[in-house]
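Encoded as structure tokens, the structure appears first; notes follow it.
Removed from the display is one protein chain of the complex; every other protein chain stays in position.
Labels for the chains are A and B, by order of writing; each one numbers its residues from 1.
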Amino acid sequence: MDLKSTVRLNYGIRIIFARNKNSRELKTEPNLLNHSAVARGPMNHFLNSVFHSESPQAGAISNLFVLVLIVCLVILFIVTAMVAFSLFRFRYKPGQTDPKPSHGNWKLETAWTVIPFFVLIWLLTLTARGMKQSDPEPNRKPDLLVISHQWWWEARYPQTGVITANEIHIPVGATWLVALESADVIHDFWVPRLGPKMDVVPGHPNRLWLEADKPGSYLGTCSEFCGAQHAQMHFLVIAQPAAEYEAWQKQQEKPAARLLTGSSRKGAKLFQQMTCVNCHTVNGTNAKGQAAPDLTHFASRETLGAVILSNTPENLALWLKNPQEIKPAILMPNLKLTDNQVGSLTDYLESLQ
Amino acid sequence: MNETYASPPSVEIFHAKNAGEGFFSWVATVDHKRIGILYLLTAFFFFGVGGLEALVMRLQLAKPNNHLLSPDAYDQLFTMHGTTMIFLVVMPTLIGFANYFVPLMIGAKDMAFPRLNAMSYWFFPFGGLLLHFSLLAGGAPSVGWFSYAPLSETPFASSPGVDYWILALFALGIGSISTSINLIATVLALRAPGMSIRRLPLFTWMVFVNSFLLIMALPALNAAIIMLFIDRQLDAHFFMPSHGGSAILWQHFFWTFGHPEVYIMVLPAFGIISEVIPVFSRKPIFGYEFVAGSTVAIALLSFGVWAHHMFAVGLGQPMDIFFAASSMMIAVPTGVKVFNWSATLWGGSIRLTTSMLFAVAFLLQFTLGGLSGITFAVVPVDWQVTDTYYLVAHFHYVLFGGSLFGVFAGIYYWFPKMTGRLLSESVGKVHFWMTVIGFNMAFFVQHFLGLMGMTRRVYTYPDFPGWGLLNMISTVGAFILGLSVLVLVWNIVVSLRRGVLAGDNPWNAWTLEWAASSPPAEHNFDQLPPLHGRRPLWDLAHPENPDEPGAIQEEPEGKKYNKNKVGMMCFIASEAFFFIMLLIAYIFYNFSQHPNTGSEWLDPLKTGVFTFCLLASSFTYWRAEKKLESGNYNGFLVWLAATLVLGGVFLTGQGMEYFELFQKGLRAGTNLFSASFFMVTGLHGLHVLIGLIGLLIVLAMALAGDFKNGKIEAVKTIGLYWHFVDVVWIAVFTTIYLVGVRT
Partner (left out) sequence: MTTHEFLLSALNWNPFLMAVSVVAIFTYVQSCGWKLSGKTVFFMAGLVSLFLASASPINFLARGILFSAHMLQHLLLVLIVPPLFLLSLPTRRNGGISKGFINWGKHPLIAWFSGVGAMWFWHIPVLCDAAASSQSIHLLQTVSLLILGTLFWRPIVGPRIEERLSPLAGIPYLFTACIACSLLGIWIAFAPISVCPVFMNPTAPPEVMAMIRDQWGLTPAMDQQIGGLLMWVPACLVYLGAILVLLGRFYRRSKHIVPFRPQETEKKND
């Protein structure tokens, strides 16, 4: 199994199967899947389409979009029909002379100026209403702060102080206000099934509402070109029932796990000694770097690398061996670790539940 | 109205055996027809370059998680593809057609300024080379064709690719603006008697309106890229939020150019369609006035819709809704055109030549692209689909399925006029069907990809169901498109040698270019047919049923336009808008809550003295003109010299002021005040310097006795420019020194 095929991620299968966090069994090499087997239910990110909405905001947009599309299709049909009919009915037949010149009919032309005008006014009122429904004015402090970096997402929970990366948990049915800030260039926060996108602009904080009607794992993606790894800067929004969400919060608030077996203890030491601490934070240790994702509860996350690999020991080992191979041009360099070092670090990081 | 102008002195080494032949005659040509062909050929070359870039990108995207290209290579490709197609293909092609056919359509011998025309052309390959030189200098720009800040700033884009992009765009802009000025002056001043503005062929009218659009839109781009260049080269921070700048201001400035730009790329194509459809339906365009009027409406409205590219930036709902309203409004005149073209088909006697096939496909594809554009005007929908492949599909439908299909229609329509031979209709049909199939295959599926969540500008994508298949279809379609271009090349090459001889008017068309020979003689027309309507050749062939019965000759035009004055006024309008943009930037950076240090070191009183000198120089120039008009040549020389001296004093004063500020440690990159101050005053100073050079040339010509014969055009024209420079300084001085200085 070569590196490239392992790197290939098939979201549905991996994430569904990766729920078994604590088991260390080897995950099989994903083949190109029979998608219909997993194309069901809210857990699947496959149908990440704007029409498969799972929130009131996305739902409002989806309904509006369908209506607008119908209007557009009607207009397209009218024009196409008129043109097609003309091409057949008024096709030149040999021997025909040129028709009598007609220079226009201003009544008709006024009609087809004024009627579209009113159609568009109607669309405009729908637009205004849709804007209010999908993006009402913020009226309170944000529940979540998202800071975008080249090329990963930082998430901070102001009420509890929890900081995590690339995976956002929210309680099902709650309407959250997300504050968006950027640490470097312009990015864009977009979860197609949950709502509109919003640019994350340095120097211009933005707000967005985030809500999910059903529990599930929703894929988000960066939607403004932000450099070399824009294509691999995704994130997950995981909506959980209240009890599960509380449990997750409690777990995240704790400092880093300290169950250290032999290999992971070695890994912990390596982590402290090598340059990892300059960029990463692990609460409860002296790793306090701010430039890279917080790793305190790394093992509790379903994916790594901003949702390009599922979080399994094999994938983590591949990542640590040479992150540049998987995600070229990111800030994490190839640390030229030996296989032993990789093994220890993997054990350590996978212990950080 | 045939103009005579002195031919350039002949130089031995450029003489071919027969004048007008040989390689150098093409290099040195000032003939609008040859320049038009040069534009078309060069643009075609870049079409191949841009097309290959696209094909390589499509290869990378054919499969999920593909590793054919590195991310950086892909990013360079899509940046170059967009920049090339827009600035090096679509614009020059349309300008090439305009160059060739506008003078012919109005019965003129050439453009108003043939040498300016040639210069404008040469900026095109020069700009193209400059852009591609970046490949040798550290890599092509890789930040997208609209180069959003701060990604395009040095900390995030350290290779000089972006700098070459800026310089290339600047050079290309000079060429475009010059051509547009030339076209406006040509259409206003060189029409044959009887060719009133109301009778202009729609292609000419749309090119004419388009030229105004261009001269007003490009200054916004120039302002933006100059500011970015100052950021990158002089360490300023106009667009760096980390140092007080604004990333969003880049977007505002860029899209103030960018949106009119897309109309610049489509209006001449509308013009081509407005010629092709009537001719092959055998009836005049339905509703000439509405089509012509809607063009003006589009041009004006296009300046008021730019922020619909920024709905997801967070400008606030009031702003979004106003731009949604204006964007929807602009659909009305565009719709009017579509309906009018369709109505032209109705009741006609339609011949489906290859040109007509492309025109009909244009009609349907552009409508589809335009409708998807309306979906973007519905702001919440835009919030879902902007920056996805749905957007990529939209703009390819309007720019390729629209503009380029219009270009193809124009090629088949006008090739016989340009070369004397018809393109093969059978090969043409093959070309057409391959293009239509390839194009729709490549781009229709992209609507779905966008709706399924695929964002744009990604070098790869995960293996979601359907994504791989749709991308593969798109790639296959793109390759069919690529092959179709080869078919076109084949058609052109073969038809040049063996095509059916066309004669003057193979299509039995009605506008003036078909009265010339195929190809036209160098001076275009030996004799013009009588001009009593919009379709002179129809009137000639149907004297019993002319378009405008009762008109023996059009009433004389109210005024005669002076081409030099028109040209200079257009240039001034363009530069005025440029300075307005700069002043907006200055106000933005300096009139907010946190003033920067530096403005307290300005001395309005001292600068006021130099200001007085500059304004006085306008007075002295006016006196000089008066003296010249009244025949007092020496008086003229004296006042002219005084103008030069006063202008020089002003510049010296500005130099002294700069020196003092440098002594105090103020540099362009020090803070936002210094950056904007030096930019505005520096660029104005540059304009003064250019004016002084112009005045020097006038003085030299005057000393040589050039103006004694009453031909004082140059003096008056340069005078307009000089007065303009003074007016700009009044605005600059008021803003920076009077209102802006904090005591």
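The definition used in the following text is that a residue touches a chain if its C-beta (ideal position, glycine included) is under 8 Å from a C-beta of that chain, and two chains touch if they have at least 3 such contacts.
Owing to the predicted nature of the structure, the values given are computational and were not obtained by experimental measurement.
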item	value
In the full complex, displayed partners of the excluded chain	B
Hidden partner chain, touching residue among B:318, B:543 or B:705	B:318
Candidates B:73, B:485 or B:580 - the one touching the absent chain	B:580
Contacting the left-out chain in the complete assembly, out of B:169, B:329 or B:343	B:329
Candidates B:158, B:517 or B:592 - the one touching the absent chain	B:592
Touching the absent chain when the full complex is considered, from B:68, B:197, B:352 or B:714	B:197
Touch residues of chain B, complete complex, unshown partner	196-199, 288-289, 292-293, 296-297, 300-301, 304, 316, 318-319, 322, 325-326, 329, 548, 550-556, 558, 580, 584, 587-588, 591-593
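To be clear about the criterion, only the chains that are shown with their structure count from here on.
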item	value
Chain B residues touching chain A - in the complex, by the definition given at the top	64-65, 67, 70-72, 75, 143-144, 148, 150-151, 156, 241-242, 245-248, 281-284, 286-290, 312-314, 317, 320-321, 324-325, 328-329, 331-333, 335-336, 338-340, 342-343, 345-352, 360, 363-364, 367-368, 371-372, 374-375, 377-381, 383-388, 451-453, 455-465, 538, 545, 547
Interface residues, chain A side, partner chain B - complex	4, 7-11, 32, 35, 39, 45-51, 58, 60-61, 64-65, 68-69, 72, 75-76, 79-80, 82-83, 86-87, 90-92, 96-99, 101-106, 108-109, 112-113, 116-117, 120-121, 123-124, 126-128, 130-131, 133-135, 137, 150, 184-186, 188, 190, 192, 196-199, 201-204, 206-207, 219, 221-232, 308, 328-329
